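Below is the structure I would like to discuss, written out as structure tokens.
Here the complex is missing one protein chain, while the rest keep their positions.
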Amino acid sequence: MRKTGLYLLLLPGVLFLTLFMVIPIVMTIASTFYQDGSFTIQGYLQFLTDAYFLKIMLTTLQVSLVTTIACVLIGFPAAYYISKLGPRKKGILLALAIFPLLTSSVVRSFSWMIILGKKGLLNSSLLAIGLIDKPLEILYTPTAMMIGLIHLFLPLIIITLVGVMENIDPDLLKAAESLGASKLTAFWKVIVPLSVPGLIIGSILVFVGSLTAYTTPALLGGKQRVISTFLYQNAITLNDWHLASVIATIMIVITFVVIYFMNKLATKLNPKG
Amino acid sequence: MALLTLDNVSVAYDNQYILQNFNLNIEKGQLISLLGPSGCGKTTTLRLIAGFLEAKDGRFMFEGKDYTRVPVNKRNFGFVFQSYALFPHLSVFDNVAFGLRLRKINETEVKTRVQQILEVVSLGGYEKRFPKELSGGQRQRVAIARALVIQPDLLLFDEPLSNLDANLRINMRVEIRRIQQELGITTVYVSHDQEECFSISDQVAIMNKGVIEQLDDPATIFKYPKTEFIARFIGFTNFIDFAERTEQNGEIGLRVGDHHFTASKNPGTANPSGKKCAMRPDDLLVTTEESAELGMNRLRGTVKVSTFLGRSYQYVVETELGDFTVNQEMETPYKTGLNVNLLFPKDKVVLVD
């Protein structure tokens, strides 16, 4: 295989991505340091000193963190149960977890509008059984966003963990038990540590995903902004492209920092070294 | 003139030479094996001949024409792969017909020729099967048929039997030899299994570190290896490095320290620079008798290890010139620690580089 042939295969894709992705992204980042032809970090200073912006940042991080923790706590036992099933049942449950993942996020967030709304399923049921006497205000709050995001990302962490847990040799558990460990101890000492890489990858996906999700906060968050809806608002509604670019850059930086450190952590915690 | 000539060929990956100034001539109609440990360059040589690799320097001549830059698909060589490399999506018939159809041969003739060649490899009736429905041996036959049907100018085998079990391997190598001789097709065969190579080849080239150390017919290599590497490779375990070599009374005199040996003149001692004596364990004798025997070199030693091998005993004898391994058939074995004489028949001595 001559070198030229190799380049011919790769060049179209590389050119296309360079032109339509790399340059726009790099230029967007670069543009945050220039305003009216001179170097500036005014955009960042403005962002970091404005209480409103910081509150949005904080809400976003809070929502993402709670979502991630909830997904791990709910997803881990479920994934463990699925991974122990026979191939047929496992296949069906995996398919049922993958289906929502492939379903439009608009559909999935919208379904929660029906449930969480003022006259939604949740409120009408609670009112009917007399648990509350006036409707709860859940929709258009951070809580609604979290519920929507957990619903959005729970399948992701479940299937990631099943993928990892499937590959844990069941003889390891038996070996641990034969050495005197109880089932629960064996679970904590064998399954949990061996699942750490999957857990970290899953957590990265959920955390970064929640941090940057747009549809769910846009539909369920109401006036409550998160960083992605704030970016959209500045770009489209307020037409402040400089600030929008600053937000975009901050999002990229956060994403890559999270991925980088979680990967480091994964390598460090991986019991297989 | 040779059918195929590799003339000072070099191949390198990442500036690391696999072959450097490599030379090889192959005569028409012969089956020549390239034998050697992994990493010796045998597969590289084969892939170079096939055209999968390009030489950095040197020339590759075939039938007097320069093939160095001829692309693989214009060479008309048949290649049989270790993994068989059958087309999984095609039936046996379509696999074998693949090369013929590329040559735009009309479908009636394709049919006749495929049938014919499937008979040759004893696979008549298997046309409609798919590769995954065949056993390993059958797949290998399809692979051979596919390579043969295009009437290649040269047939190349890359470790074709290494994925088969031992019995099948012996059957298949007889089969390969039969087909090769029946069709009189020049063949290059790569393997790391010496028994396989020796049993089917007209000529064996033993390779080491990108160089052919010896190219001879199998019997010659077996009896008279030219280098220590080859001698070890084919089962010589005992070596004595002599300091001095002289010729006297039509025999060769060898000396190291106070030890004097003689060796008969034969092809194994013809190498004028050879001063290292190589002996097979089967050719040495251990004895407790002190009387001089005719035609024997003698060395004193002590039995260090004695192992029962079934038909014979194996001894490791410790001497001033190092340890020697001897296989000897006998009723009652010598005990460990016994002082013995080690006898080296002078007509069995082989001198290597």
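Should a chain be cited, it is by its letter among A and B, assigned in written order, with residues numbered from 1 in that chain.
Here is the rule we use: contacts are C-beta pairs under 8 Å (C-beta built on N, C-alpha and C of every residue); 3 or more make two chains touch, one makes a residue touch a chain.
Methods note: contacts and distances are computed from a predicted model.
Undergrad: Quick one: the chain not pictured, UniProt calls it what, "Spermidine/putrescine ABC transporter ATP-binding protein", "Urease accessory protein UreG", "Cytochrome bo(3) ubiquinol oxidase subunit 3" or "Aspartyl/glutamyl-tRNA(Asn/Gln) amidotransferase subunit B"?
TA: "Spermidine/putrescine ABC transporter ATP-binding protein"
Undergrad: If I consider the whole complex, including the chain that's not displayed, which of A:82, A:138 or A:206 touches that chain?
TA: Selected residue, touching the omitted chain: A:82.
Undergrad: Return the single residue from B:69, B:103 or B:128 that touches the missing chain.
TA: Considering the complete complex, B:103 is the one touching the chain left out.
Undergrad: Have a look at A:16, A:188 or A:261 and name the one touching the chain we're not showing.
TA: Residue touching the chain left out of view: A:16.
Undergrad: Tell me which of B:61, B:85, B:170 or B:256 is the one touching the absent chain.
TA: B:85
Undergrad: So which of A:66, A:136 or A:251 would be touching the chain we can't see?
TA: Once the missing chain is taken into account, the touching residue is A:251.
Undergrad: With the full complex in mind, choose from A:40, A:111 or A:141 the residue touching the hidden chain.
TA: Hidden-chain contact among the options goes to A:111.
Undergrad: Tell me where the left-out chain touches chain A, residue by residue.
TA: Touch with the absent chain occurs at residues 1, 5-6, 8-10, 12-14, 16-17, 20-25, 27-28, 31, 74-75, 77-78, 80-82, 91, 93-108, 110-115, 120-121, 151, 154-155, 158-160, 162-163, 166, 183, 198, 201-202, 205, 208, 211-212, 214-215, 218-219, 228, 231-232, 235-236, 241, 244-245, 248, 251-252, 255-256, 259.
Undergrad: Taking the full complex into account, what residues of chain B touch the chain not shown?
TA: 50-52, 72-79, 81-83, 85-89, 98-99, 102-103, 143, 146-147, 150
Note that in this section only the chains that are shown with their structure count from here on.
Undergrad: Could you work out how far the Cα centre of chain A sits from that of chain B, in whole Å?
TA: 60
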